[in-house]
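Not every chain is included here, but those present sit where they belong.
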Amino acid sequence: MRQAVDILRFETRRQGLVEITGEVSAWTARQGMANGLLTLYCRHTSASLLIQENAAPEVRADLEAFFERLAPEDPTLYAHDDEGPDDMPAHIRAALTPTHLCVPLIDRRLTLGAWQGVYLFEHRRRPHVREVALHLQGE
Amino acid sequence: MRQAVDILRFETRRQGLVEITGEVSAWTARQGMANGLLTLYCRHTSASLLIQENAAPEVRADLEAFFERLAPEDPTLYAHDDEGPDDMPAHIRAALTPTHLCVPLIDRRLTLGAWQGVYLFEHRRRPHVREVALHLQGE
């Protein structure tokens, strides 16, 4: 068994889900392993990762709207607002969704289901550069 | 170090938590490793995985009721309803609970706590066959 590590950077332009399945699959394929375990790790506390439906766009819009209702931009709710009204809701939404993902690799394919995509979930309004660390082990 | 991979299938009959601790422990034991890391990965976006209390059944009923209140079957809340009113709530509940679980293996035992069970969390009303990919590495 061996391992590969890397850090990928993604630019986000607004709040919401950014699909990164293509970049992640391509990086994994380049490591040339047949079976193993891929781990993605988001190095931020106001962005996160998510496996979600990759077909109907309404699913992503509904999901984003759900998190806006659950942790609203309401200054009366939070003491922390160093970086504006979207600061604390971003931390809460990041706490409720994964900081890391693990996906097994079997027979040279990530075991993503037919309708699963890998997403970076940006919780801040302004554009950001987000770093995702990757670790793949296998053979 | 070596690794083992597999895909297990589970039939679900209704919404809620289905305990799979027995199947998962048995599969792990068959790989004959003493120490390592087990990863379970759910290949769906309307079902998920969860480590939860395995003693009092009321805990599971209360937990299911909580998610029904948090992401209710209310068509006025969602644009997406391709597969019925339980479609979008299922995606939301799956986003709020793990798509994958990792459990260390130490001295031939998964390090599950005394009250922890491994559950498949079905978020759709109709019966489904759900696939869980397994990856175990260790020695």
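Going in written order, the chains are labelled A and B, and every chain counts its residues from 1.
Everything that follows uses one rule, which is that contacts are C-beta pairs under 8 Å (C-beta built on N, C-alpha and C of every residue); 3 or more make two chains touch, one makes a residue touch a chain.
Quantities reported herein were computed from a predicted structural model and do not represent experimental measurements.
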Completion exercise
A student told that 2 identical chains are shown should find the copy number of the whole complex to be 3
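Here is the rule we use: only the chains that are shown with their structure count from here on.
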Handout entry: Distance from chain B to chain A - Cα centre to Cα centre, in angstrom
Key = 20
Practice task
Please give the residue numbers of chain B that touch chain A in the complex, ascending.
Solution key: 1-3, 5, 7, 39, 41, 43-45, 70-71, 77-80, 82, 88, 91-92, 94-96, 98-100, 102, 131, 133-135, 137
Problem - Sites on chain A touched by chain B in the complex - result: 1, 35-37, 50-53, 56, 58-59, 61-63, 66, 70, 96-98, 101-104, 106, 111-113, 115-116, 137-139
